[in-house]
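Complex shown without one protein chain; remaining protein chains in place.
So, chain A:
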Amino acid sequence: MMWQIRFALEYLQKNVKLNLAEHIRGDAIKVELHDGAEVIAIISASYKITRELVAQYHADFPSMSFLCGYRKECIWEGGAITYAQENQIGWGNAGSLSDAVESGDFMNAEHKLYFFSYRLIRQMSSITNLDREYDRVFTMSLRNGKSYRVGMIMEYEPTADAIRTFWDQFGSIDVAWNINPNGSPTQQAINAGQELGCKVVKWEELKQLMRNR
């Protein structure tokens, strides 16, 4: 059994109200919720979740309710997110799985790190089109005709390294949006963004950018 599955089972058994959590086969676990309902969740050790990978898991476990990218570094491609949502499969990290087990709502479960920020973006009337390339990267087309490729940076205090690593990993972005409401980017992170050619912003600055004509 992979360590990710062992860790996930131990965490769920110790910290979440449920009747049973056990490994069944491959990357799959079965969870009996506190109300007696049984669900199958997949614990993936992949660094990248692609549409093909979700489809493969779905073929292997047609009744799966949730796919968990357990690694901290795990990246979800936009196509994988679309596939999961179209097939009523919850998706996200270990925290999202715990929340889903707690609430019993798997169908609407989403990666909790990006859920609130992306929902905020979806609600903006100034955006005419949204294309989610990765869990943390989207391109927004605005009513004013401008278009921005935005990276959601979830670190509490993004550092210069966080901005540079993001850029190296996902390619050029116009905006690095620090989505953690509690911290602020360091001055070196802002400088690194300027050197690369992207703005490092908090929500208020991003809103202002969307309002500009």
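Just so it is clear, contacts are C-beta pairs under 8 Å (C-beta built on N, C-alpha and C of every residue); 3 or more make two chains touch, one makes a residue touch a chain; residues count from 1.
To be clear about the criterion, contacts and distances are computed from a predicted model.
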item: The complex's invisible chain, by UniProt name, from "ABC-2 type transport system permease protein", "Polymerase nucleotidyl transferase domain-containing protein", "NAD(P)H-flavin reductase" or "Alpha-D-ribose 1-methylphosphonate 5-phosphate C-P lyase"; value: "Polymerase nucleotidyl transferase domain-containing protein"
item: Residue of A:Ala21, A:Val54, A:Ile81 or A:Ala94 in touch with the missing chain, whole complex considered; value: A:Ala94
item: Among A:Glu102, A:Glu155, A:Asp174 or A:Glu205, residue touching the chain not depicted; value: A:Glu155
item: Residue touching the undisplayed chain, where the options are A:Gln13, A:Asn144, A:Ser172 or A:Gln188; value: A:Gln188
item: Residues of chain A (touch criterion as defined above) contacting the omitted chain; value: 3, 7, 11, 70-73, 94, 155, 157, 159-162, 164-165, 186-189
